[in-house]
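Worksheet for the structure shown next.
Shown here: the complex without one of its protein chains, the others still in place.
Now for chain A:
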Amino acid sequence: MSAVVSLTNVEKSFGAVKVLNGVSFEVARGEVAAVIGQSGSGKSTALRCINALETIEGGQIMVCGHAVHDPKLDKKTLRRDVGIVFQSYNLFPHLTAEQNIMLAPTCVKGIGKAAARDLAREVLARVGLEAKADHFPEQLSGGQQQRVAIARSLAMQPKLMLFDEVTSALDPQLTGEVLKVMEDLARGGMTMILVTHEMAFARKVASKVIYMHQGTVWETGPGAMLDDPKTPELRAFVGSGL
């Protein structure tokens, strides 16, 4: 098993605040890693560093063979391999679901309009929304928008998918439909890192749980570690979360 992502002693500050203080973990091909932890523990920042949305001050990040810590990194090639989905969907409001999905394949990969449309239909089907292809984001529910956002990332055929609290803005029912899509993805063998507050989902789907605390990886292990925390911090966190 080769590591698709590996972080080694990653350090990141915002001004005087050290947000990541020596973060290290690995995610292997086909693995689903759930990152959990209190608000402010640096989960989102770690995810953003993996996708080069933030530049790090120390340590190393390797993603699908790209040296992300290298100042000479070609971000465009990195992003061909990495998809990211945000809490706030970030769909383009003036484009239909289908056009949202077609934009990157046509612009970045130079795929023709017709082929891109077929591709859009295909990924929309994967998230159960082929009937909504011509809808604009404001005509869709939050859960549907988030599924379109996932489909938009999938259309670029990434090797790694990052999810940052993608269900936090949704009510329980809509959360369920988005989590189902993610579970299907995981079953299909996609390598995924997801920041989540859904402990039940982490326990069920994740092959690895990464508990972050105060800017470091405090405890890591399989999903079962949530039932038997080693550190008092994780025990307190799991206790409060359930």
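Please note the rule applied: a residue touches a chain if its C-beta (ideal position, glycine included) is under 8 Å from a C-beta of that chain, and two chains touch if they have at least 3 such contacts; residues count from 1.
The rule we apply is simple: contacts and distances are computed from a predicted model.
Per the UniProt record, the absent chain's protein name among "Threonine dehydrogenase and related Zn-dependent dehydrogenases", "Amino acid ABC transporter permease", "Cytochrome P450" or "Quinol oxidase subunit 1" is "Amino acid ABC transporter permease". Remark: the omitted chain is touched by one listed residue; of A:K43, A:H66 or A:R79 this is A:R79. Touch with the chain omitted from the figure is made, among A:L53, A:A169 or A:M199, by A:L53. In the full complex, chain A makes contact with the omitted chain through residues 51, 53, 75-76, 79-80, 82-84, 86, 88, 90-94, 96, 103-104, 107-108, 136, 138-139, 152-153, 156.
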